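Of the protein chains in this complex, one is absent; all others appear in place.
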Amino acid sequence: MSVAKSYPTSRSLPMGLFWAAALVLVAVIPWITGSTFHFHIAIMVCISAMATGGLAVTAWVGQLSLAHAAFAGLGAYTSVLLVTRFDLPVLLGLPAGALVAGAVAFVIGAPLLRLRGVYFVLITFALNELFRLIMLDVPALSGGSSGIAGIPKLSIFGMTLSSYEEVYPFALLCLALVMGLLVLIRKGQLGRRFGAVEENLALAEASGIPTARTQNLAFTLGSAIAGFSGAFLAHYVGFISPETFGFQLSVSYVIMLVTGGRLALWGPLVGALFLTPLPEFLRGAVEYQHIIYGVILIAVLRFLPQGLAGLPAQLSRKGDRS
Amino acid sequence: MSFLIAQSLINGVILGTLYLLMAIGFTLAFGVMRIVNFAHGEFYMLGAFGALIGVTWLGLPYPVTLALTIVFAILFGAVIERLVFRPFRNDELSGMIASLGLAMILQHGALILFGPDPQAFPAMVSGVFKWGALIVPKSRALALGIGIVILLVFYLFLMHTRHGRALRALVQDQEVAAVFGVRLEIMYPLGLGLGIALAAVAGGLMAPLFGVSPFIGATPLLKAFIVVILGGLGSIPGAALAAILLGLIESFTSSFVSASAADIVIFALVIGVLLVRPAGLLGRAEV
Partner (left out) sequence: MSTLLEIGGLTKRFGGLTALSDVSFNVAEDAITGLIGPNGAGKTTCFNLITGTFSATSGTIRFRGQDISGLPPHRIVQHGLARTFQAATTFPKASVRENILRGALLRHPLGLGSMLFGGGAARRAEQGARDTVDKVMEALELTEHADRAAGTLAYGHQKRLGVAIGLATRPGLLLLDEPAAGLNPDEVDRFGSMLKEIREGFGVSVLIVEHHMRLIMRVCDHLVVLDHGEKIAEGAPDRVRDDPKVIEAYLGADHAK
């Protein structure tokens, strides 16, 4: 007999402390090793986790978006253009990117979200491709296929974050904000609504939940987070092109989400944490990286449908039974 | 002007045939197994490499190579169905996500085996057919001819054999088909295998025209995707009509307007059709 968790979840405190300590331990690794490369990897983990967190919000209402990279791109281009052409501070460029991505998602969300399951995946796939094609077609804005290089670095209050060591704390802060938002969504009444919509849309609607609006809210929030992460990425890496935000990036977000756990609160973080540094462990066999991603994805789908974040629960359930 | 139109028409039909070969497999996998196969383009790529190996390494005649490509693709498809897709039979979304992983594995596997550089495929025939001002390279005519023959054989298989009828029954209605004794453990691998074989043979046919590299699968996948959405997911007649239509549109627009503008219009059309008629232009209006 399985006992369901009732929302909001109350996890046993010692386990929570254990995981929090583990997370802190992982987060300080770059400072311990002092390796620039580790700082870079850690920053990339933060960016990926933010983006995947956005994807998770949409997934929590039962929709999987393959246009997530396009929204990241929308945020990136918004911030870069505002910063380079209108001298907006980068610190404002990031939320502006989120705002524009969220606004676009809100407008197109209403008709889009009437499609469900694979049909929604297909239309978002087409949308991502349309975004890439349109951006390629307006080189005056996007730099065309050669992209935009020399993007201003991240800076806060006039202070440029020029080294990896300086960017990392800011990346951690941003990630904490995004994860904080995810926690608020998940633990509050909104999470209850999302759960209802994800589990049984018709019943949710019949219980008085405005399902269309709820899904659109999730899509808007999730895409806004994508826009934020895309803007961060642009200012961190210093180069973007329409190809940066193509199908492959959307797929890699999906892989991180599914590997971490599609419906788990901490799934996006776990997925990004597990997959982003993976190439680092494959020294000398980097060409196998994508093959391993593919194998992990299929294996997780098959054997860990709750993702890695659901692994402890899955193991303890097995333990109980034996 | 009328010459330009005729030339565009012929090019459009050639493109349409290629797209149809790609789209039928894609739509068959969806119709039979409810799988949206994002790895479909990679089988085109593998088919092209298969043909390259047959013709240049093993020195086999081109037609024999194509036949072998088909046989191996069917077997490979059956294996893939067993290993990758079978666990997700009742879960469309997971099956689709799994196909994303499969695509990565196949593409990067090919990258490791063959390297990233495009490889030339020896010309199978040379010269052109000329009718007045109209020019068709013989290589294109060959691809078109074989493609049409394969499509015809496949059509006859679907319409007039037991397995073909079973496949069509599955596309129509899974439950009814199962009640009437259609054996899923045979039909699923067969459906996927045949679909993959059509993609692979398309790769083998187009290899002499476009060359071979691990990255050539993306475009045919996109085209199959467009055709299948316009024609209606799971609908073979819809795919046939949409493939020819897309081939003609592309051929004409590239003669008269910029290709990138045409692509944008086509994708906007795809999105519009999904929104308004998710079952395709010809399909019944229900999701």
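First chain written, first letter: the chains are A and B, and each begins at residue 1.
We take it that contacts are C-beta pairs under 8 Å (C-beta built on N, C-alpha and C of every residue); 3 or more make two chains touch, one makes a residue touch a chain.
What you are looking at is a predicted structure, and each value in this text was computed from that prediction instead of being measured.
Enquirer: Which visible chains touch the chain that is not shown?
Expert: Computed over the complete complex, the missing chain touches A.
Enquirer: Using the touch definition from the top, which of A:L184, A:A285 or A:L315 touches the missing chain?
Expert: In the full complex, the listed residue that touches the missing chain is A:L184.
Enquirer: Out of A:A206, A:A285, A:A299 or A:L315, which residue would touch the omitted chain in the full complex?
Expert: A:A206
Enquirer: Touching the absent chain: which residues on chain A qualify?
Expert: Those residues of chain A that touch the unshown chain are 1-7, 184-185, 187-190, 192-193, 195-196, 199-200, 202-212.
In this text, only the chains that are shown with their structure count from here on.
Enquirer: Using Cα averages as centroids, what's the distance between chain A and chain B in whole Å?
Expert: One centre to the other, that is 33 Å.
Enquirer: Chain B touches which residues of chain A in the complex?
Expert: 64, 111-112, 114-119, 121-123, 125-127, 129-130, 133-134, 136-137, 251, 254-255, 258, 287-291, 293-298, 301-302, 305
Enquirer: Which residues of chain B touch chain A once you look at their complex with the stated criterion?
Expert: Residue positions touching the partner: 34, 36, 84, 87-88, 92-94, 96-98, 100-105, 107-109, 111-112, 222, 225, 229, 233, 260-261, 263-264, 267-268, 270-271, 274-275, 278, 287.
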